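This report concerns only the one structure given below.
Heads up, one of the protein chains got dropped from this complex, but the rest are sitting where they should.
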Amino acid sequence: MLATLFSLSAALPASVSTDNSWINFDVTSLLQNFWPATFDGLTFGAIYALIALGYTLVYGVLNLINFAHSEVFIMGCYGVVFTLTSLGFGPNAPNLSIWAIIFNLILAMLVGMVFSVVTAFVVERVAYRPLRRRGASRLAFLITALGASFSIQYLIFLVRGSNAEPAVTMFIPTPIFQVFGAIIDSQQLTIVIAAIVMMVATDQYIRRTRVGRGIRAVAQDPDTATLMGVNKDRIIVTTFVIGGILAGAAALFYVMKVPSGVIYNGGFVLGIKAFAAAVLGGIGNVRGALLGGLLIGVIGNYGQLLLGDSQWTDVVAFIVLVLVLLIRPSGLLGQTLGRSRA
Amino acid sequence: MSEQTPVRTTRAVQLTESREALGGRKQFLGGWRRRWNRMARWQQWLFLIIVLAAVYYLPVANPWLITTEPGNDFPIACFQMAVYALVAVGLNVVVGFAGLLDLGYIAFFAIGSYTAAFFTSPDSSLIHIPYLWTLPLALGIAMLFGVALGLPTLRLRGDYLAIVTLGFGEIIRILATIIPAARGQVGFKEVGHPPGTASDGQPIFSVSNGVPWYWLAVTVIIVILLLVGNLERSRVGRAWIAIREDEDAAEIMGVPTFKFKLWAFAIGAGVGGLSGALFAGQVGFVNNQKFDVATSMLFVAAVVLGGSGNKVGAILGGAIVAYIPLRFTAIADYKYLIFGIILIVLMIFRPQGLVAAKAHLLTYSRLALDKVSEFRAARVASEQEKAAAAEAAKGVPNE
Partner (left out) sequence: MTTLLELKDVVVGYGRIEALHGLSFSVEEGEIVSLIGANGAGKTTTMKAISGLLNLSKGSITFDGDDISKVKAHVRVARGISQAPEGRGIFPGMTVLENLDMGTYGRKDRTGVKEDLERVFTLFPRLQERRTQAGGTMSGGEQQMLAIGRALMGRPRLLLLDEPSMGLAPQFIKQIFRIITEINEQGTTILLVEQNANQALARAHRAYVLETGTITHSGTGRELLSDTAIKEAYLGVA
């Protein structure tokens, strides 16, 4: 099967080879594992999509790439791991009834969400709100976002050190059915279905509720939104909180998929991939984030098979991002939350 | 269609402008600038020569209190400060002059280092060239990468450039790990150095001797400063400032913003590559462990801390960011956290950094100052004349 996909920088031993080649293509591997890689990619894609929503929503209302969102996500992962560890989960899956497992997972997800939401809230209050008050330049916002991202990363580093958290396995995936000879297991199914449900809920929330209308109004014209009686500051906090909730959910699924992937800088590359997903689907577009996430997940897996190393997924995702910006910067589904339609 | 700053509402604009209005009066180090501008040319030259002499003498003097020893060898620390200063000068062209946020500057630094390694290390199977030739080569190759990265992104809003460069910083490190020819962690040993042998038979530019490396780096900085300074005062520099202040307006006024943004980005990338090659030469060894994105954040911190848009500020910022962890080794582990927090605090309380960028256009600044004072003197003189004439005129009928 496919190994874990995420680069944990220091942990990877370099191959000691005298090979002087640059890039090798392994087409047979891609063809042989095409369907398993597709479904596995969709699972990762669902996780990217949940994170991508956080970028997309904040970008919609603030026109800002919230670099700290990757840390909002990784904080959620710590919340999940701490909860599960204290509930007695470890490297081996516990022998519990299915209902007990579901209860524990939901509890872990809620704690993860709280961790993420608190982080997002603090970042908004401490870093971004003072800048808004001052009417700072876009550059100032981006630099602050960068500072916030690295501050949180290295705060975690100080507390938890440079190693990944011990693995937590939640349950052993059991095969459910087969498609094109590829086994779909319970884990993949859980992640994809849960992620899609959450995304549909978010989409409906923004389309149908009063707060959702407020979010769209601020995204399209903040001053006029205020004249309609929208409390802009509260709307902005709300979008950070929604992003945090989704990141917390993504955290649970990520730990489920990559049990030993929780490390202080683990959010970074995932954040880039999630952002690439948001841009691919059309930044500001909730449905686009889902499509972009799934595509990035699948394309990344193909890249890994074709090129041979798991770290190629990151490179491939990055190349997709650059190509999208080159060919269709508004993304596949266009940008809807924001004002670009005007 | 319209480019929007993050929720820049009317009230926000109102506040900025009032703050800017206040900012004029309380400028930190502002007094220095005024004094500098009032100096005669020869005084400025004399001052510069003294400063330069002090800068070149620094590692030899190894002054008490300032020294980084016993923790870190002082001449080598000086060299690292110089490399950071050079990086900051290059990044300042991108961030400070053109207002573009390049978060993957480490990537260009890495490209420069690998260029030096590929063409000088015995571990590389490519052709070998003298080390000094790799400096311009690294500059050129990094510039090419800069253009390749800038072409798709610079037409779009600045945020896209920020995230793409941030990704690029990580991607280069990953590529160095997974492409077999880049030799991953094993890396390249015995990267070249400039020629010359000391009396004891050791090469002058040895890994352990920081002084000549420092002198080389400072000399390179001076050359780059002269080139960048000339650009800054030229049409290009004015275009950059126009783009930084209001890109849409610049575009409407006929400034080919894309072209000039690409130039700024490519020049920045080139200087990054150059500093990478210098660094690789001194360390003598290049592998995939040295180029993490967190260092990119330090580079940005250097520019922002010093004062983005100001060359002197950039040098100062670069030197400070390199110096603090070397001097105060106890807090070296916290440097990313410290500089991350410094970035946030600076943006909230002092976005212009230690040395603020000059508000007026540089081209004619000195000339204009002279002209204005000439004009004032002339007007005072003519008024006195008029007054005298009026007195005289009044006087006539009385007589």
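Per-chain residue numbering starts at 1, and chain names A and B are given in the order in which the chains are listed.
Keep this in mind: contacts are C-beta pairs under 8 Å (C-beta built on N, C-alpha and C of every residue); 3 or more make two chains touch, one makes a residue touch a chain.
In this text, all values refer to a predicted model and were calculated from it rather than measured experimentally.
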item: Contact partner of the left-out chain, one of A:N104, A:Q220 or A:T238; value: A:Q220
item: Among A:V230, A:M256, A:A277 or A:L295, residue touching the chain not depicted; value: A:V230
item: Residues of subunit A (touch criterion as defined above) contacting the omitted chain; value: 210, 213-214, 216-217, 220-221, 223-232, 336-339, 341-342
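Basically, only the chains that are shown with their structure count from here on.
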item: Rounded Å distance, subunit A centre to subunit B centre (Cα mean); value: 34
item: Residues of subunit A that touch subunit B when the two form their complex; value: 7, 9, 12-17, 19-23, 59, 61-65, 67, 126-127, 130-144, 146-151, 153-155, 157-158, 218, 222-223, 226, 232, 236, 265, 268-269, 272, 275-276, 279, 307, 309, 311-312, 314-315, 318, 321-323, 325-326, 329, 339-340, 342
item: Touching residues (chain side subunit B, partner subunit A) in the complex; value: 1-2, 4-16, 19, 95, 99, 101, 103, 125, 149, 151-153, 155-156, 158-160, 162-164, 166-168, 170-171, 173-175, 177-181, 183-186, 287-288, 292-294, 297, 300-301, 304, 308, 334, 336-337, 339-344, 347-348, 351
